[in-house]
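The structure's right below; bear with me while I get my questions together.
Of the protein chains in this complex, all but one are displayed in their positions.
After this line comes chain A, so read on.
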């Protein structure tokens, strides 16, 4: 009896691993030192038994210049491909000048120029800052940006993870120190898992959304 029960548990675990959601975690900055990167790396480790999180960098993309030939750089195409293959995206953004860093805006411009990996893709937004506001204003802007016609991401509503005083937030092993913050992150991540499941059912307009996003031509009048 015990053996059977144990086997069942093990089977469930294995099934879980096979069905584990795959997430792309975009580091919202090109800076060498980033507590947002630290946060995503922590999430990757901390939720390793619940999801497969790949931390992806946006550094090194050329400045978006709206090329007439619609050519998107290979590095951006590679990110787009990863997002296409994923079940969802986690974006962690710093705040520069009350808004999203140019480097992240730049990545999103390339990732919506004739390609539309974000359409109906579930997105969880996190962010950290050295001060006490935890990138609140940048996160607000990022929501508006992700809602634009060529991105049309499925942003998890009514959720916000603001990591303030981020330089003091992690221990030497990169683990989040504040247990209250951690509980909040655990809760939001569990919600995101559910949201991703729900979002998969919210697919009736996806093909139309994709069509509209690609019809939103820069040259259309």
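The definition used in the following text is that a residue touches a chain if its C-beta (ideal position, glycine included) is under 8 Å from a C-beta of that chain, and two chains touch if they have at least 3 such contacts; residues count from 1.
Criterion: contacts and distances are computed from a predicted model.
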| item | value |
| --- | --- |
| Protein name, per the UniProt record, of whichever chain is missing from view ("Sulfide dehydrogenase [flavocytochrome C] flavoprotein chain (EC)", "Branched-chain amino acid ABC transporter permease", "Diguanylate cyclase (GGDEF)-like protein" or "Flavin reductase") | "Flavin reductase" |
| Options A:53, A:103 or A:169, residue touching the unrepresented chain | A:103 |
| Residue, one of A:31, A:50, A:136 or A:209, that touches the chain absent here | A:31 |
| Touch residues of chain A, complete complex, unshown partner | 29-33, 59, 61-68, 96-103, 105-106, 108-109, 112, 137, 141, 144-145, 147-148, 150-151, 218-221 |
